[in-house]
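Before we start, here is the structure in question, set down as structure tokens.
Note that one protein chain of the assembly has been removed; the remaining protein chains are unaltered in position.
For clarity, chains are labelled A and B in written order, and residue numbers in each chain start from 1.
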Amino acid sequence: MNHDGWLHALTGELHRRGLDPNLSRHVVAEAAAHLRDSGEAPLRVFGPPETYAAAVAESVGVPRPQTGRAWPDASAGVAGSAGTGRAAGSARTVRSSPGPIRLDVRGISKRYRRRPVLSGVDLTVRAGEIAAVVGANGAGKSTFLRICAGLISPDRGQVRVHGSLGYCPQSGGTNDYLYPDEHFVLVGAGRGLPRATARAAGREHAAALDWDPSGRTQARHLSGGTRQKLNLVMAALGEPDVLLLDEPYQGFDRGTYLDFWQQLWRWRSAGKAIVVVTHLLNQLDRVDTVLDLTPTREVSA
Amino acid sequence: MTKILTVAELALREILRRRSVLVILTLLPLAFYFSRREDHLGQSIRFVCLGIGWALSTAALFAGSAARGIEPRLRLSGYRPHHLHLGRLVALWTVGVGLSVPYFALIRFDQHDVRYGAIALIMMLTVAVAAPFGLALSAVVPRELEGTLVLLTVVGLQMIMDPAGAASRLLPFWFSREIGTYAIDHTDGGYLTRGLMHGIVLTLALTALVAVASGIRLRQRSHLKFM
């Protein structure tokens, strides 16, 4: 890694750890001065950016992130080991008790041709909760979310939403020829936001994902990860009460991935009800409810 | 109204940014025009109007297909189906008018002894019909390729079928031949009236079809209830 790349990564890591931006700038500048003086490789002098950022954060007394808390919802299947992996970052705050029910899913069944994909699925998510939907490929995770969003109809079952809904698809959902700002204006107008407000809100959500969307780049020229950031920001625009996120982090690098979870916790603290589809089990300790859609016969096999 | 205009503005920007498609579509009517410019002036007018119709329906087809991915989420963001399809129609009609004006100017200075008012009317009706025609097509065919083939067939039939036959009235641009005859060959007003009626009926019918298709596709499903 060259100096600039390392310093840039360090900046990101310090930001992620919630370090005061002013102090963070000094730390990076000082590291740059040292590297200039010594002429040595940053990895040799300081080690990996995330390790150095951790040491810095500890020295200046940024509180360590807390470990996650997990309990299975009684109505949902229980997925494997919800360990006590450490959540990176510091934005996590102690939460008050969960709020009123925002999303209530009862007895959803869906067949494709004659193959049952979902049978009798229930899920309840309250304000200030994150529910993870897990399951093998083809277990119907996306189908379930699309049913919750009302994009397709189930064969049986009901979905009740208390409030407004935001949906982030796995891919697509953006317009190839429009700039990010124009996407914000478009979604914002639907939510009744004036243009300037929509743009400002979009940029604010984007900043939390370490992305500056102000450039005039058409969506088709954005990288896969950046387009997913756009997708995510569009879903969150207008502050919907319920957020349905279908593996929105595809193409994210490690740093952005951490930013994404930080953002989820902030939204949770703000009282949103969040449903996120994931196949990575190491996140399960960070959520409140796990809905496992893997068919039971496969589990017992 | 703000919602319709926002959709219209952004749809217009989108179309204007498809540069290569735009260039081809703009030059297509010109090629039609000059293909008959030497031997038959009147025919070249009919062809250029057909060319505009074809170009605009193709643009509408592409715009409609491209919007499919984003429309469901816009629906969730507070748009109603009519905001979305009316906004898109307004954008396409605007493009159509922009496309027609230079061709009208071309005919105005290149051709003599024709009824210019009637030619302007043909162009207006062509634009009015072509936009919902392309959108309706994008709603019923699964992909752009199929839609393009259908458009090719329709325009081909429009060129070769006898306009006097009853079946040719089912074609979307039949009015263009009728009013064209009135404008170029100075026939009686019957041609004008028939053509005008045909154009208006088709505009309304196709717009209604677009509205119904979009309403069905973006309907609020019965299993989902907002409390």
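As a working rule, a contact is a pair of C-beta atoms (placed from the backbone, for glycine too) under 8 Å apart; a residue touches a chain by one contact, two chains touch by 3 or more.
The criterion applied here is as follows: contacts and distances are computed from a predicted model.
Its record in UniProt calls the unshown chain "PadR family transcriptional regulator", which is the match among "Potassium-transporting ATPase KdpC subunit", "histidine kinase", "ATP synthase gamma chain" or "PadR family transcriptional regulator".
Among the displayed chains, contact with the absent chain in the complete complex occurs for A.
Within the whole complex, the absent chain has one touching residue among A:47, A:194 or A:224, and that is A:47.
Note that of A:36, A:115 or A:216, the residue touching the chain absent from this view is A:36. Residues of subunit A that touch the chain left out of the display are 26-27, 29-31, 33-38, 44-47, 51-52, 55-56, 58-61.
Quick note on the criterion: only the chains that are shown with their structure count from here on.
Chain centres here are Cα averages; for subunit A and subunit B they lie 43 Å apart.
By the touch criterion stated above, subunit B contacts subunit A in their complex at residues 2-3, 6-7, 10, 13-14, 17-18, 66-67, 69-70, 72-74, 76-79, 83, 220-227. Residues 108, 147-154, 157-167, 169, 172-178, 182, 185-187, 189-192, 218, 234-235, 237-238 of subunit A are the ones that touch subunit B when the two sit in their complex.
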